[in-house]
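Some notes on the structure that comes next.
Here the complex is missing a single protein chain, while all its other protein chains stay put.
Then we have chain A:
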């Protein structure tokens, strides 16, 4: 694969994959093919995206804060009402999680975000803080506008069942009779579909997750709750419905959601999907090519995926700044996961015993 690829296949159905593809084509003049299943705004979002997320590495805070104004402008050009303000309540219980929450609070304050303890916290035996003035990126709205924007950038979208993608060991690929310099697996589904399980297991654990959309419920003072100890997220949308995500390796995903947010208990479900998610071994993103199978990955970015997308597009295009390059290179999948110097809070999923 050349250092600066000209033809790129971005694989992934997430809004992040589409956004990245559009940026590579529209801003970096790459010839981009997006290989994605049917894009539908009705598809339940598999993740959430924020301007800043509960991460525990100062350098990640720095790149996110530096990148956000540009990302915000780009999103505003794609469509209105994609970004809105939120004051997430970040909760944790258990020694490890509560310690991490305390670290997070001081990091956020150090970067100028107002934080305050929340009492009573959502859930028993829980500590929580509220972080002010975070911005929420609405995946449903974004996916409504993305197809039209992708057209303007010149990205060609192909359904995976229509064109067979083959990936070579050097990370280049072939779509039908056409070669591409670089294949980027830009979400968890794409990585799970295209990387052999034994190779994937070197960098991440595959686990089940649950996304639920509820019927509208009364407005809550805590309209957005995230739990550090279980990666559970509940966000109350403008119409009162709750968009919920939880890990579900043990079948307790629904209970995690209901327990995390008192108002969600007994709220009727309107949509629900169980899907596979990757947890990198050190909780940090996976950016760059794999060790044996040199396909590019952009995964495990958590809530910062869309925020960091313009920087990641520059990284792929070879025009990232030295600081950006350093941040990305430190998170390449070939790093050592044992005592990783970029590790975040690393969750481990344990399947329920049969």
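We adopt the following convention: contacts are C-beta pairs under 8 Å (C-beta built on N, C-alpha and C of every residue); 3 or more make two chains touch, one makes a residue touch a chain; residues count from 1.
We adopt the following convention: contacts and distances are computed from a predicted model.
S.K.: For the chain omitted from this view, which of "Quinoprotein glucose dehydrogenase", "cytochrome-c oxidase", "Branched-chain amino acid ABC transporter permease" or "FAD/NAD(P)-binding domain-containing protein" is its UniProt protein name?
M.R.: Of "Quinoprotein glucose dehydrogenase", "cytochrome-c oxidase", "Branched-chain amino acid ABC transporter permease" or "FAD/NAD(P)-binding domain-containing protein", the absent chain's UniProt record names it "FAD/NAD(P)-binding domain-containing protein".
S.K.: Looking at A:4, A:29 or A:62, which makes contact with the chain not pictured?
M.R.: Selected residue, touching the omitted chain: A:62.
S.K.: Quick one: which of A:29, A:84 or A:255 touches the chain that's been left out?
M.R.: A:255
S.K.: By the contact criterion defined above, which parts of chain A meet the unshown chain? Give residue numbers in ascending order.
M.R.: 37-38, 40-44, 56-59, 61-62, 79-81, 94-97, 99-100, 102-107, 109-111, 140-141, 144, 212-216, 228-231, 237, 239, 241, 244, 247, 249-250, 252, 254-259, 262, 264-273, 282-283, 339-350, 352
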